[in-house]
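One chain of protein is taken out of this complex; the other chains stay put.
For clarity, chains are labelled A, B and C in written order, and residue numbers in each chain start from 1.
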Amino acid sequence: VIDFRSDNTHGASPEILEALTRAAAGTMTSYGGDEITARVRERCRELFEHDVEVFPVLTGTAGNALALASMTPPWGTVLCHEDAHIQRDELGAPEFYTHGAKLLTIAGEDGKLRAEDLPRDASCISVTQATEAGTVYTPDELRAIAALGLPMHMDGARFANALVGLECSAADLTWRAGVDVLVFGGTKNGAMAAELIVVFRKELADAIAPRWHRGGHRLSKMRFLSAQFEAYLTDDLWLRNARRANAVAQRLARGLDVIRPVQANVVFVRFEPRVSSALRAEGFAFHEWPIFGPDAVRLVCAFGTSDADADALLAAVKRLT
Amino acid sequence: VIDFRSDNTHGASPEILEALTRAAAGTMTSYGGDEITARVRERCRELFEHDVEVFPVLTGTAGNALALASMTPPWGTVLCHEDAHIQRDELGAPEFYTHGAKLLTIAGEDGKLRAEDLPRDASCISVTQATEAGTVYTPDELRAIAALGLPMHMDGARFANALVGLECSAADLTWRAGVDVLVFGGTKNGAMAAELIVVFRKELADAIAPRWHRGGHRLSKMRFLSAQFEAYLTDDLWLRNARRANAVAQRLARGLDVIRPVQANVVFVRFEPRVSSALRAEGFAFHEWPIFGPDAVRLVCAFGTSDADADALLAAVKRLT
Amino acid sequence: VIDFRSDNTHGASPEILEALTRAAAGTMTSYGGDEITARVRERCRELFEHDVEVFPVLTGTAGNALALASMTPPWGTVLCHEDAHIQRDELGAPEFYTHGAKLLTIAGEDGKLRAEDLPRDASCISVTQATEAGTVYTPDELRAIAALGLPMHMDGARFANALVGLECSAADLTWRAGVDVLVFGGTKNGAMAAELIVVFRKELADAIAPRWHRGGHRLSKMRFLSAQFEAYLTDDLWLRNARRANAVAQRLARGLDVIRPVQANVVFVRFEPRVSSALRAEGFAFHEWPIFGPDAVRLVCAFGTSDADADALLAAVKRLT
Partner (left out) sequence: VIDFRSDNTHGASPEILEALTRAAAGTMTSYGGDEITARVRERCRELFEHDVEVFPVLTGTAGNALALASMTPPWGTVLCHEDAHIQRDELGAPEFYTHGAKLLTIAGEDGKLRAEDLPRDASCISVTQATEAGTVYTPDELRAIAALGLPMHMDGARFANALVGLECSAADLTWRAGVDVLVFGGTKNGAMAAELIVVFRKELADAIAPRWHRGGHRLSKMRFLSAQFEAYLTDDLWLRNARRANAVAQRLARGLDVIRPVQANVVFVRFEPRVSSALRAEGFAFHEWPIFGPDAVRLVCAFGTSDADADALLAAVKRLT
């Protein structure tokens, strides 16, 4: 099988696994009091050039929901794009963790919210970076949204992919552009299961900490979660993995009629049903994406997708059409 | 440091780490549709001699809360021991996942509920195996509680330690004794972070599945959680680890004046403050346990605790008293 | 002041107040075990020609939220019109009582959902009768929506106004058209504060009863709530009040350029700001209604609005334009 279904059908980078093995030695304080977690916090402070607080979690769903619960009261409203993962794919996780806040969904081209379309009487705004349409927000676009004056959450499941496309710093793409809490994704980009809630405003951290614990997301052997993030941020593993994935996506984009701009590692095209079937029969795996119209298909390139995988697909498509 | 603080200050068994490395190869269906997860389900059906459903989770807190949420409505009542982890240590996780059910705490010697002390008008009962006092319920004791006719949840964070002490089968200690949902612990006994909700009544599984997802506990790369459990159950790793821990606990018990029966891997003693301080100064680590009275101290033996560790402690105590 | 702000700025019908005074005599079983509540249940069974269960509540917000909580799990979705009261005006009451279900809002002309616009993978549907745009659903329109096969809730804050406009029976407009739970409004139409959750499917009643109690909506002196409903349904008070209100609305409609069809007791028009100001200066009270566009204004006629009130407004508007 050549698998373009999702970044999370891929395994994990060897560096991540080696880090886990190293982390297994000896005893350490549990629940996050260990030295690896402390080093990750320090490393993030350097990377983001800001006195951040961090909460390691296992899933993006947990990270997003915990972040949002710090930014809206139960009777508040969260603005998000109508295709946002928090709206479509999390079975009400934000509503659960916020105790019933409302997601107010907004339409927007290429998966992006635009400042001018947003009401001002909400509790907070959630953006996805890179978006569910495979596009990215520039720092200027984020700043325009932040200028509304509402707290901003960034679902950064593909933050690395967005960053390497934009060639800006982690600080430029977050707090300097008005982001208050980032859910910094590791899982989709080479980690085993590791996301980091990065909090740029200290008072929000106080609202996350108890929810993190009672939500069952505070690992007793936290070292194993933190170790993944330490490896992820060492020797630019996160950037290298993302660059590779993005490059393969560009390779695909050059050979296909894309229906959304390709700015990260996800490519949207239309395949006639006949072509889709034939490709699947040849061993290619991918998901249909009906919200982008008839015959729309999503092709995700991950850190584990090779140029050869892309070329095989391109050749097959060429042959079939 | 010689560390008796908790089973979760220890790392992970090499078999677990090797399994993770093996599991990292290739792409697999995400969110639990992979073959490793399927094998774990099968393996559990053999082990428990029952057509169980399983939900892998990362923490015992999540496992317990999700299990309880399938067994009580929001206006219901959960009976548990006054020292239960779900009451004392989870910051309201059961209340969060059940949307506000009440824990009704009951006193009971040696950390155990007794059937005759329990009201009958509750929604369900929660027992801990081994208990927070380091004791175990026999199948007969469980059956007596189950005879009340209420659904029963077992917090099995130390299930393996209880089982090897009792020398009975996994089925005898669960559904045959009236348990409806077991949270089968791996983390404290050699896994990295892996607990398994084992459901013996199918209709409860339907109530767990959506909560598992919206609670943010359904890993996208589920294979990495399931692989831990597969290794845990292979070649009796779980039993070997538990036997080792229990044996060290017995070694300690033979040399100390214990204040609770030692039936698993946890030992409670009293150390005069002078002795505690001296031991700490020599590099021994352990927690005070004030709910068991003045000077009470908890000593936890884990899969990684050696006979030499125990002997060093015994010698130091002897010297100091 | 001549007050067109809302039906709830008006007081209560004398018959309602007399019924309260009668109900005050003697002692009665509390919490709904009294004979007046029993008579209301019987009266509703006759009126709706169905073996209904009823729950008296004090506010429509409570009634709607309790009804919806019986029709969707916490992870479910409720379909409603984008202008629905449950979405715009209840500060998240449905989300609170359902423990976090999602309202999925649908656009639709004249405040109405149309069957063909509705997704089928939701938990339930909520319609408002009469709608927030002052229009009414016919039994046929409701049946078309019910044909989707989802449970249906009717927010009947102005149920009486809808019914007298349609000249059909209470049964035709509810369960025969596919409605499973009606929140039968009394407050806006002459009661002091009285709404009745009318349940047409018994199993939903079991899900409402405990939420009704723990939400704090089960009055100890229930007789005072039930007595209002008994008077409301006696000698057609509810129909007489609604007919009067609707007739005044038609009187207004004949003299103004309405921007929505007038099918109940609410009239929407546009008044230039100059006209609005002048009318207010002359003592007319009404609310702007910006979601219906610039200069839109809502005029509500209630049981207490007289023909003279309408004529005074019409004369003033004529003079000013």
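As a convention for this text, contacts are C-beta pairs under 8 Å (C-beta built on N, C-alpha and C of every residue); 3 or more make two chains touch, one makes a residue touch a chain.
Just so we're clear, the structure is a prediction, and the values are computed from it rather than from any experiment.
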Option from C:Phe224, C:Trp238, C:Phe271 or C:Phe292 whose C-beta touches the chain left out: C:Phe224
Which residue of B:Leu103, B:Ile125, B:Ala157 or B:Ala227 touches the chain not shown here: B:Leu103
Per the touch definition above, residue among C:Leu20, C:Ala115, C:Ala207 or C:Leu239 touching the missing chain: C:Leu20
Of A:Pro210, A:Pro273 or A:Gly293, the residue in touch with the unshown chain: A:Pro210
Touching residues on chain B - with respect to the absent chain: 74-76, 91-92, 95-96, 98-103
Touching residues (missing chain, whole complex) on chain A: 73-75, 99, 210-211, 213-214
Chain C residues touching the omitted chain (full complex): 1, 3, 5-6, 8-12, 14, 17, 20-21, 23-31, 57-63, 65-66, 90-93, 96, 187-188, 192-193, 210, 213-221, 223-225, 285, 304
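The criterion applied here is as follows: only the chains that are shown with their structure count from here on.
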Whole-Å gap separating chain B and chain C, where each centre is the average of the chain's CA atoms: 52
Gap in Å, rounded to a whole number, between the CA centres of chain B and chain A: 33
Multi-chain contact residues (two or more partners), chain C: 74-75, 99
